[in-house]
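Note that one protein chain is taken out, while the other chains of the complex remain in position.
Presenting chain A:
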Amino acid sequence: MDTPTAILASAAAALRENPFDDISYRTLGDAVGVSERTVYRHFPTRSHLLEGVAGWIESTEFPLPPFVTIDQFQDAARARFLAFDSSPAFAFVCARAASISPTGEPEPTFFTRALATMLATNHPSVNERDRRRVAAALRYFASAQFWARMRTGFEMSAPAIADVFERTVAKVLGDVLILTDTEMAGVSRRAPA
């Protein structure tokens, strides 16, 4: 494991005990066997560290199940809400990192690209502007941020969060996308309007 990855892994481990704000660069350096200076060289600000840890957590703790249909996308989102519920400290860090001012050029995450690709493949006739706003809404309601707000602002657990998510997806898809029969069955089965 290279040094930056080791730092991120040890920061993630520390999150099981402490909130992110209480994790010091010195502790991280000690845990990995490098100087505090080295930690700063890899993560010049706490925003860099937060983004790094969140990226590491997303890939190791919350891997995204593959999806090529709306139905599978909803399954993937529900699986993530459940995973967030079982590691809330990790999920809140992901939600925070997705909300801060980006430290580099902002790039769409893998999740966003997968969603955009799915919509473009399944619904090539929908104009790009409509498709993009459908994608943006779906992405935002499938996010750790949505989970975080539902959990602290509405005291919901994963099944209730998934229910609100699915009702919203059904409304957002509405008549913008002409769904295939299978997708339509999937959407209406899950979220009767």
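The working rule: a contact is a pair of C-beta atoms (placed from the backbone, for glycine too) under 8 Å apart; a residue touches a chain by one contact, two chains touch by 3 or more; residues count from 1.
Basically, contacts and distances are computed from a predicted model.
Participant: When one chain of this assembly is omitted, its UniProt record names it as which of these: "FAD-binding protein", "Fumarate reductase/succinate dehydrogenase flavoprotein subunit", "Cytochrome bo(3) ubiquinol oxidase subunit 3" or "HTH tetR-type domain-containing protein"?
Facilitator: According to UniProt, the chain not displayed is called "HTH tetR-type domain-containing protein".
Participant: Would you indicate which residue among A:T45, A:T121 or A:S157 is in contact with the undisplayed chain?
Facilitator: Of all options in A:T45, A:T121 or A:S157, contact with the hidden chain holds for A:T45.
Participant: Looking beyond the chains shown, say which of A:T38, A:T69, A:T109 or A:N122 touches the absent one.
Facilitator: Here the residue in touch with the unshown chain is A:T109.
Participant: Considering the entire assembly, which residues of chain A contact the chain that has been omitted?
Facilitator: Touch set of chain A with respect to the missing chain: 19, 21, 45-47, 88-89, 92, 95-96, 98-102, 106, 108-109, 112, 129, 132-133, 135-137, 139-141, 143-146, 148-154, 156, 163-164, 167-168, 171-172, 174, 193.
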